[in-house]
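For reference, the structure discussed in these notes is given below.
The complex appears here minus one protein chain, its other protein chains still in place.
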Amino acid sequence: MSQERVGFVGLGNMGQAMASNLVQSGYQVTVYNRDAKKAEALVHAGATRADQPGEVARGGKIVLSMVANDEALEAVTLGENGLLESLEPGGIHLSMSTISPALAQKLTKLHAQHQSTYLASPVFGRPEAAAARQLWLAVAGEKAAKERVHAILNTLGQGIFDFGEEPYKANIVKISGNFLIASAMESLGEVFALVEKNDISRRAVIDMFSQTLFASPIYKNYGTKIAERDFNEIGFLLKLGLKDVDLVLDQAKQSQVPMPFASQLHNRFVGEIANGNGERDWMEMTRGIDRDAGLTK
Amino acid sequence: MSQERVGFVGLGNMGQAMASNLVQSGYQVTVYNRDAKKAEALVHAGATRADQPGEVARGGKIVLSMVANDEALEAVTLGENGLLESLEPGGIHLSMSTISPALAQKLTKLHAQHQSTYLASPVFGRPEAAAARQLWLAVAGEKAAKERVHAILNTLGQGIFDFGEEPYKANIVKISGNFLIASAMESLGEVFALVEKNDISRRAVIDMFSQTLFASPIYKNYGTKIAERDFNEIGFLLKLGLKDVDLVLDQAKQSQVPMPFASQLHNRFVGEIANGNGERDWMEMTRGIDRDAGLTK
Amino acid sequence: MSQERVGFVGLGNMGQAMASNLVQSGYQVTVYNRDAKKAEALVHAGATRADQPGEVARGGKIVLSMVANDEALEAVTLGENGLLESLEPGGIHLSMSTISPALAQKLTKLHAQHQSTYLASPVFGRPEAAAARQLWLAVAGEKAAKERVHAILNTLGQGIFDFGEEPYKANIVKISGNFLIASAMESLGEVFALVEKNDISRRAVIDMFSQTLFASPIYKNYGTKIAERDFNEIGFLLKLGLKDVDLVLDQAKQSQVPMPFASQLHNRFVGEIANGNGERDWMEMTRGIDRDAGLTK
Partner (left out) sequence: MSQERVGFVGLGNMGQAMASNLVQSGYQVTVYNRDAKKAEALVHAGATRADQPGEVARGGKIVLSMVANDEALEAVTLGENGLLESLEPGGIHLSMSTISPALAQKLTKLHAQHQSTYLASPVFGRPEAAAARQLWLAVAGEKAAKERVHAILNTLGQGIFDFGEEPYKANIVKISGNFLIASAMESLGEVFALVEKNDISRRAVIDMFSQTLFASPIYKNYGTKIAERDFNEIGFLLKLGLKDVDLVLDQAKQSQVPMPFASQLHNRFVGEIANGNGERDWMEMTRGIDRDAGLTK
């Protein structure tokens, strides 16, 4: 059981579950969150609370961050008492948030200038997967640094996939994965509208496909919920879905790749936000398909 | 081991494998194919060859058909010495081809007028799955008739999914499945172009997703082949992919359901046919994504 | 002033206006319409009423047809006492309806087999333009026949454009024109939603563009009505708009041309029909843009 000191910044639903797992595995974890209340349970479990992002680096050399978006990561990293200036030479910033590849590139350079190392390891999985240590991790960055965080990553997830030496590449993989999920939602939503209009059970259709051709977590979990319009539990905000699709489109533009499915998803999400669903679960993007088909109920 | 007499019409790659499995399981199979040569191996294995589609119904009450499209099914069913006029009262036409829901509805009525029963049981799986009795079957039609063919379906596939009393509904499920596959191909193709332009391994990306979020046959098999542009084996013609997407769009129009992903797929397939790939495997629809991204090699 | 005998089949809003102009210009017009009541005003003005489509050909050699769609033209042309069997050798069927290029090709052949000539001359313009002899005409077919109908076309419209010897080409031009109009409607609708959301007057925007870059009848007339959501007058049914867009898509598929704008329009029209607007004016396709933007009022 590790007794290594690590820092952890960002205690949203995902971050709390991840930091808690580190504590339970014996890590000496110092946590920071803008809203300090969210640190209470962790402190109770044995973590130490810091008042500034930079403090979490004290006495240790590895800091994890798990925040909502580019702005939040820039704030905790580049602000006063931020991670960048606080990390000692040789320190590692293990950045697990879903952010833009461009910001990953910028932070990689800045950390190198401070003799620390920026690693990217964005995660796939909802908060319950995080709690169950069943995240999937895409990692990229310097080889030696990746070896140093390997035990930590193993503590947090069930599988690690390595995409080389440049951190931003893991971020491209992460947003590509979210694009694939959103594409699956749109295609399932279109099928469900079609079969519903023909008096075929949406549930029977997903039961078949999720046991056969598409026997995978996404088609099974998302597919069943969308089939039954079971949207009460909010796992991932629709407006963050748009953020990620637009990160894909931005990267695709820079890379000169037309992505018509991504564009269609952009319009779908924008339409749902316009119709008041931005704060709902992103599966409700399929509401727009229903509305276009006159199925609004 | 069954010794029931059944007829079988249509000995393409799929039909041959399926008829062969019936013979091996002890059925007395009479086969018909427009091109009689394709019956030779089956006759050698114990099947009887018929010279007319209608002959396959002789002495038995169940006839299976597995042909390429609507036109072929109409020819063997409605033509002179066709299945419709040859099936005795009480007979069953078990139609397994991928055809339009509209033709299924028409044939359902005509069989009822002849006191026979039309059942739909389109299949999912490539020829190697047919040979290995690993097809997935969507079945719909009269309850009693479905019970009578149950053993046959179990002989042919690994799973049966029932979509009720109206045969055409199974056809809608079938074409919906092909649409889902094509959507997965497009979304993967877009991701592969994006990652390739960023010097990330296409293979590494599909390896991750097909072991995690999308751990399913389609993402694994199709995804890996598309990642590696391994298109030499032709499992399903691109021009037939367009046929199926257009069956979806036709049904969606009648059902008043806009399906933007299906429309995008229509344009993708049309573009590939215009660029000379209609007789290639339908995975080569992703060539158009590469071409748009300037990745043509 | 001509006193030539001509037949005229199809007395909808367009046909009545056109036949009336022929009568006023001195032609001896025999008219047929399925619903005979619509012939009353014309008979009063001097036309003769026929009880069968074929009768309109009696004593004359030129018959015009102006009906709603392929089915209607097939009925009056190929049915018993239809135009095809009634036209004498040397007769001309001047077909002005908006129909599929495929039907035009079929009728061209059939007329040739009967030693008569099929000419296509579909028209652009709403009923008020027909009444004012301000239609625009696209004509195609045999040269000699085109010369024989030239005076008639001049009586009906303000401009004639010749697209060669094969009638169906004029039909392709006609449906292309309707596609261009629908594209202009969609693009204007998107702009109007954008400016309205930014508190810019939709009317001021169309006033600028329709006096400058896009100073043309379509942008001015359609644009102003769409800007003001002035949809009470029904000039062309939305469901017929879908019919024409789909004729374009059918021809494009045969011709192996992906047309993404046409596909988007298809989905827009299907969505509006699903939302109950199929019998409204086709400008109301822009309702879908408003709905997606949360502007439904």
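Going in written order, the chains are labelled A, B and C, and every chain counts its residues from 1.
Here, contacts are C-beta pairs under 8 Å (C-beta built on N, C-alpha and C of every residue); 3 or more make two chains touch, one makes a residue touch a chain.
Computed from a prediction, not measured in an experiment: that's the story for all the values here.
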Inset, instruction - Touching the absent chain in the whole complex: find that residue among C:Leu78, C:Leu110, C:Ile218 or C:Leu240. - result: C:Ile218
Inset, instruction - Among A:Ala17, A:Val139 or A:Val257, choose the residue that contacts the chain missing from this document, as touch is defined above. - result: A:Val257
Inset, instruction - Sort through C:Lys146, C:Lys169, C:Lys225 or C:Lys243 and give me the one touching the missing partner chain. - result: C:Lys169
Inset, instruction - Tell me where the left-out chain touches chain B, residue by residue. - result: 260, 267, 271, 274-276, 288, 291-294
Legend entry - Contact set of chain A toward the excluded chain (per top definition): 246, 252-253, 256-260, 263-264, 266-268, 270-271, 273-274
Inset, instruction - Could you please point out the chain C residues that touch the chain left off the display? - result: 101, 124, 136, 138, 159, 161-164, 169, 172-173, 176-177, 179-181, 183-184, 186-188, 190-191, 193-195, 197-201, 204-205, 207-209, 211-219, 248, 251-252, 255-262, 264, 289, 292-294
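The rule is short, and it goes like this: only the chains that are shown with their structure count from here on.
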Inset, instruction - Please decide if copies chain A and chain B contact each other with the same set of residue positions, more than half shared, or with different positions, and reply same or different. - result: same
Inset, instruction - Provide the C-alpha centroid distance between chain A and chain B, rounded to the nearest whole angstrom. - result: 38
Inset, instruction - Provide the C-alpha centroid distance between chain A and chain C, rounded to the nearest whole angstrom. - result: 54
Legend entry - Residue numbers of chain B (touch at least two other chains): 252, 256-260, 264
